[in-house]
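Excluded from the complex is one protein chain; the other protein chains are retained at their positions.
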Amino acid sequence: MATRVKQKRPTDRHSRLGLTEDDLMAMYRTMVTARLCDEQQFRLNRQGKAPFVVPVSGHEGCQVGTAWPLIKGTDIFVPYYRDLAVCLVAGMTAKDIFLGVFAKADDPSSGGRQMPAHWGHRRLGIISGSSPIATQMPHASGIAYAMKYLGQEAIVGCWFGDGATSEGDWHEALNFAGIHDLPIVFVCENNLYAISVPLSKQMGIKDVSVRGEAYGFPGVSVDGNDVLACYEVMQEAVDRARSGGGPTLIECKTYRFFPHTSDDDDRTYRTREEVEEAKKKDPIPAFANYLKQAGIIDDDKVETLREELKAEIDKEVDEAWNAADPEPESALRHVFAEED
Amino acid sequence: MATRVKQKRPTDRHSRLGLTEDDLMAMYRTMVTARLCDEQQFRLNRQGKAPFVVPVSGHEGCQVGTAWPLIKGTDIFVPYYRDLAVCLVAGMTAKDIFLGVFAKADDPSSGGRQMPAHWGHRRLGIISGSSPIATQMPHASGIAYAMKYLGQEAIVGCWFGDGATSEGDWHEALNFAGIHDLPIVFVCENNLYAISVPLSKQMGIKDVSVRGEAYGFPGVSVDGNDVLACYEVMQEAVDRARSGGGPTLIECKTYRFFPHTSDDDDRTYRTREEVEEAKKKDPIPAFANYLKQAGIIDDDKVETLREELKAEIDKEVDEAWNAADPEPESALRHVFAEED
Amino acid sequence: MAEKNIVQTIHDTLWEEMKENDRVLVMGEDVGARGGVFRATADFLDEFGETRVLDTPLAESSIVGLAIGMALHGLIPVAEIQFADFIHPAFDQLVSEAARLRYRSNGDFAVPMVVRAPYGGGVHGALYHSQSIEAFYGHVPGLKVVVPATPYDVKGMLRTAIRDPDPVLFLEHKKTYRLIKGEVPDEPFEVPIGKADVKREGDDLTCVAYGLMLHYCLEAAGKLADEDGVSVEVVDVRTIAPLDKETILESVRKTGKAMVVYEDNRTYGAGAEIVATIAEEAMFDLDGPLVRVGGPDIPAMPFSGPLEHFFMPNVEGIHAAMKELAEF
Partner (left out) sequence: MAEKNIVQTIHDTLWEEMKENDRVLVMGEDVGARGGVFRATADFLDEFGETRVLDTPLAESSIVGLAIGMALHGLIPVAEIQFADFIHPAFDQLVSEAARLRYRSNGDFAVPMVVRAPYGGGVHGALYHSQSIEAFYGHVPGLKVVVPATPYDVKGMLRTAIRDPDPVLFLEHKKTYRLIKGEVPDEPFEVPIGKADVKREGDDLTCVAYGLMLHYCLEAAGKLADEDGVSVEVVDVRTIAPLDKETILESVRKTGKAMVVYEDNRTYGAGAEIVATIAEEAMFDLDGPLVRVGGPDIPAMPFSGPLEHFFMPNVEGIHAAMKELAEF
């Protein structure tokens, strides 16, 4: 049966979770970096420098919290387009991200072939994703099967939205993972909408997590605005997966602060009040408050950190902007393996 | 949560269910007719008169029990190839069935175009089925949506096997039905195998019925060898559906006595002992015993009835055998609507 | 009579059909409150309500499968696939089910339904929002596939498609949505499915095209007439399946030269069938080679400007090909 994780709110939660203050600061920096990249890419979009961008704002808490427990170089990340912060955790830089935004030849995800936010990076263990929703899910289960086949102590993290749960591929991937007790964690970033379609028109249930039982593994819902809560349930799930305990379905209750993409107009389907309400639960200030209460940072530090990171990102944006476009004829390359 | 229906075993169960002795006899006749058609079609297959046949034996109880509560002329049957007995309940005759077995021009399902057991009969409310597993499921949900749209007090019965539950279409159909509380009952004939693939390799769970909750409606498992138990849960589900209460997922635990089809050799994946064990729970003698204990029939009646039905079927088989083949050029017809 | 662009024409025609027949419904992802990501069903929800303006779950196979069920039970669903690139999960429902229900039931069942899909590139849509899909579905007997390219044809053929007793895949080139405008009569009318249309008369060569490429071909033909005094006849295929051979062959027999222009990957594309048909049935009327202009055989159209530009056939290239063929 799906369980809803209740969090006490003391300031020593992180030590209980085995997280050092450095860990916390690293997590916080990543969340803020994601937010700043988002603000920057929308600014560039308005300036006409970025034709199409996909926002992450609102999802930073659940993305950083659930991506953090994975072991880089060993585990595999299977994100979807919303997962800018997951990719930062996996090792992408702001420059990598903006090379994609500007569709430059050095964009590590696709060399400018795919839309921005279609992540992929072999060395970092980020599997190349496409636009069709939920197609990555069976890949994730297949990778997890291969890990078992090869006797590796590795696990797969697979991220997706609430809308993705409706696709047949989603069902088939979870069903297979359940049959073979695969080392995989399925993370649903439930932001209550698939573009304009509300959850009530997407499924006949309130909590995606109840579906774990339909596949024979645990399902758990967690507050996606609470990065530590997300970290905790993910860490448990990752440990279970790594130790042969099989898959877990984690549902992070979150919200998307911006329109679906720069092409969307969310005023047609969400009231401003609803959006403002959600922003009050913004995972970043929430985490900042925890850090303050824990005496790890203060308001100045929050400000200086933000300035620091912004400056760094601006630098990387410039580098990305000045990078080279792909050669037209290069469009013919990599259809099949190239003789060398 | 899925519930397993427990049956007391008194001899007045039928009256409690509102079934008259005539009803019971009609149900029994249908079950025996299905069994006799099955034996006959395999005999014809061995004689080389029927190139391909699909058995029903073992499923007669759950098929007759779950098909019976539907209202002919109002409700819609969406069966799969195993459902010979469902189609008999819907109004098909043995002759109809053998016109299909012999691929004759008058085969009501397809005029000999489809394999036998690919049922369809517009007037009887049996939707034409194909071979691809689970493709009928979204059709069933779509029909149920149309019923609601048109304000009809009708419901849909949708039958499928345990293997069908793995297809994406299965998931998508149940998800949609749950969102819109559609007037539909999903009936899984769980015979523990998809050809050779056992349930344990088909899903990470023991009871398909637990999946009802994943879509926001009740799931129930029932003994498929107990025709009255199947009737009872189906009647409840049909009433709920008709009164706006939404879908139900019913799982009938059953077993296939013969190979998957006349092309299959089940000795490669099932022990004879397992098959013999299952046959001890044969739904037909089980129901006969109930009828005897209820004083409705005796052993002689069982015999004479069987002889009677067999003679009738033999007659219809002959008629079907002597019917005309389709004209070769008729293969070009009905690609699109024909001008008249 | 009013001048409209293509997406507006689709919107208005759907609106009229919904008004006229309450068994017609629209369904798909974001067709409700959002009015469709291209606004083809803007304001439909307020006018017709949730039941007839159905926001479906994110699941294309069931969008088509549900529509089949609705059509089997007396409704006339017009399903929108948000982008043609995302119709692939529904391939089985279209090929094995929609296209075969009438045939497999020996005419007992029918599925009158329309599946609308915005296709085509040149919109910075990258690998998964630019695809042409007509070749896949043109090869499916039992399915009608149309590709109207002018507001007039769009209105007439959408009305015809909704009235067609069989499933129709209605392809709309998304770049033409706002780019192409034209006069559209206010009163309802029908344009037949299965009839190509000579969009420009000419004597020197026949250019067969459809969708966005039709407009590029017309532009190139105009250029050729003005600059080179060559008269090109441009045939708009309009219906991929069933293909109107007669109109194409008639034109080719008249001009003696033929080329086919399409945006899709060239090999095994729809242009192959058109060229093959001309070769089989009119080869001895030809006094020039048969020419195909098509997209390169790479998986799909990339996002980066230079790469996308490299993929798309353009007016200059078409003009050059026409000129070369004319001078042959």
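When the chains are written out, they are named A, B and C in that same order, and each has its own residue count from 1.
The criterion applied here is as follows: contacts are C-beta pairs under 8 Å (C-beta built on N, C-alpha and C of every residue); 3 or more make two chains touch, one makes a residue touch a chain.
Computed from a predicted structure; not experimentally measured.
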Consider the whole complex, including the chain that is not shown, and state which of C:G138, C:G202 or C:P313 touches that chain. C:G138
Of the listed residues C:P148, C:G271 or C:P313, which contacts the missing chain in the full complex? C:G271
Given that one chain is not shown, which residue among A:C62, A:A94, A:I127 or A:I284 touches it? A:I127
Which of these, B:L84, B:M115, B:C158 or B:A278, touches the one chain of the complex that we don't see? B:M115
Among C:D92, C:D108, C:E172 or C:E263, which one is in touch with the chain left out? C:D92
Going by the touch rule given at the top, which residues of chain B touch the chain that is not shown? 51-52, 103-104, 110-116, 118, 130-134, 163-164, 166-169, 194-197, 201-203, 263-264, 268-269, 325-332, 335
Missing-partner contacts on chain C, residue numbers: 61, 85, 88-89, 91-92, 95-96, 99-100, 103-104, 127-128, 135-136, 138-142, 241, 243, 265, 267-273, 275-276, 278-280, 283-284, 286, 289-292, 297-300
On chain A, residues whose C-beta touches the chain left out of the figure: 76, 107-111, 113-114, 118, 120-122, 127-128, 130, 132, 135, 137-150, 168-169, 172-173, 175-176, 179, 333-338
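Just so it is clear, only the chains that are shown with their structure count from here on.
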Distance from chain C to chain B - Cα centre to Cα centre, in angstrom: 42
Can you tell me which residues of chain B touch two or more of the remaining chains? 168-169, 172, 175, 179
For chain C, residues contacting two or more additional chains: 56-57, 59, 61-62, 89
